[in-house]
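Every protein chain of the complex appears in place save one, which is left out.
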Amino acid sequence: MVELQWYLYLSAAVFTIGVFGFLTRRNIIFMFISIELMLNGVNISLVSFSHYLQDPRGQILAFFVITVAAAEAAIGLAIIISVFRNKETVYVDEMTETKG
Amino acid sequence: MTGFLETMFSPGSADMILTIGTIVVKIAILIGIVLLHVAYAPYFERKVIGHMQVRMGPMRVGPHGLLQPIADGLKLFFKEDIIPAQADKSIFYISPVICLFTAMSTLAVIPIFGGFVIANINIGILFVLAMSSLGAYGIVMSGWSSNSKYAFLGGLRSSAQVISYEIAMGLSLVGVIIMSGSLNLTDIVAAQEAYPLKSFIIPQIIGFFVFCVAAMAETNRTPFDLPEAESELVAGYFTEYSGMRFALFFLAEYIGMLLMCAIAAICFLGGWNGPFEVPYIPFFWLLVKVYAFMFIYYWVRATVPRYRYDQLMSLGWKLMIPLALFNVVLTGTIKMLR
Partner (left out) sequence: MLPELFFYYNATVITVLSALVVTRSNPVHSIMLMLVMFFHIAALYLFLNAEFLAAIQIIVYAGAILVLFLFVVLLLNLKKELVTQIFIVRWPLGLVAMAGLLVLMFAGIKSFTLGPTGDFTIEKIAGETHTAAIGTVLFTEYIVPFEVASLVLLIAIIGAIVLAKKQIKT
């Protein structure tokens, strides 16, 4: 039997790799991919909690996380397309319109 | 699936080797049957379309052209394998494999007759939908990696088409799921025995219609063969492929057709149940239904002209999806009232 801790270590590793990608990439598409990585890391821990605590609530929460991820991807990618249409760039350090 | 994993991984289990052995034998049988089918399906198609257009079809190789598939196979096997210079090599290599993998792995959950199924999992229909949604990757990636305008346009068209019609296909199967109360394909066949004609064809006629149209769009067949429209795009997403790599796409396409026919036969037409039992051949009625459905595919190809792209999209989004949703609501209401 694999200990619960190992799943949590894996989840933490995936999450922090996502954080690293989100903080350091310039390309906005990679930033979105990093967000998906983070959500997946959280989902791994939720499902493993659900299994080890024998409680369905973890899986329900993971289900909602996937729903929100789908909504986020749809809106986010639409924003990317409209930004690209106006600015011809996908690099976040070149998107400085809202700077005061 | 849970039970399967537990038997696979339970320590010191003597049944383990037996279980794996049975599965391997089943896989071998199924792949043998499917490859034989794929060899002769194009021959069947050319013959059917030939006779519909008042000509003979393939006649040269062997009696009535019966050895034509072998000649075609040999030709493909010995063709030179050309890779475009500007292609993205790794993705160019892997995309036909993705296409074939998604088609072949779906075969694992298709029950041939009661008890003969490689993986009798409880989420059978979901698995079928998941794998068919992954088929879009092979198509769009092959188009992108060939670095050719025709292939790229074909890939984009095809992935948009597959994604749109997948929604209609999934929703048309929801009616079946509501009526049988299960996602397991074997249980769905068992649930149909209580209905007239031992099938869901009468109560789910709207769903069946939507499924048929969506299946043709999903496998890129005429009248929805825009991704490979010869007159506009050469051959669509696999324009740059040759030799065995092209054969892999060809194989994937025909296995995809076989799968769609099998799913239609299992989910809507009652699977291996027929008007009477045929002794020693438990899968007789499934085969009859699958080939009848496949004949309709060829028939449609020989008679219906190709749609325009905007017509295809508006048909999918404005007619098929609302129809499938209406079917879901209708089925749910009737199920609740009974």
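Each chain carries a letter (A and B) given by its place in the written order, and its residues are counted from 1.
Keep this in mind: a residue touches a chain if its C-beta (ideal position, glycine included) is under 8 Å from a C-beta of that chain, and two chains touch if they have at least 3 such contacts.
Every value quoted in this text rests on a predicted model; they were computed, and no experiment measured them.
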{"item": "Residue, one of B:38, B:87 or B:129, that touches the chain absent here", "value": "B:129"}
{"item": "Positions on subunit B contacted by the hidden chain, ascending", "value": "1-3, 5, 8-9, 11, 88, 90-91, 94, 121-123, 126-127, 129-130, 133-134, 136-137, 140-141, 144, 152, 156, 159-160, 163, 166, 182-183"}
{"item": "Subunit A residues that touch the omitted chain in the full complex", "value": "1-2, 4-10, 12-21, 23-27, 29-30, 32-34, 36-37, 40, 43-44, 47-48, 50-57, 59-60, 62-64, 66-75, 77-82, 84-85, 90-91, 93"}
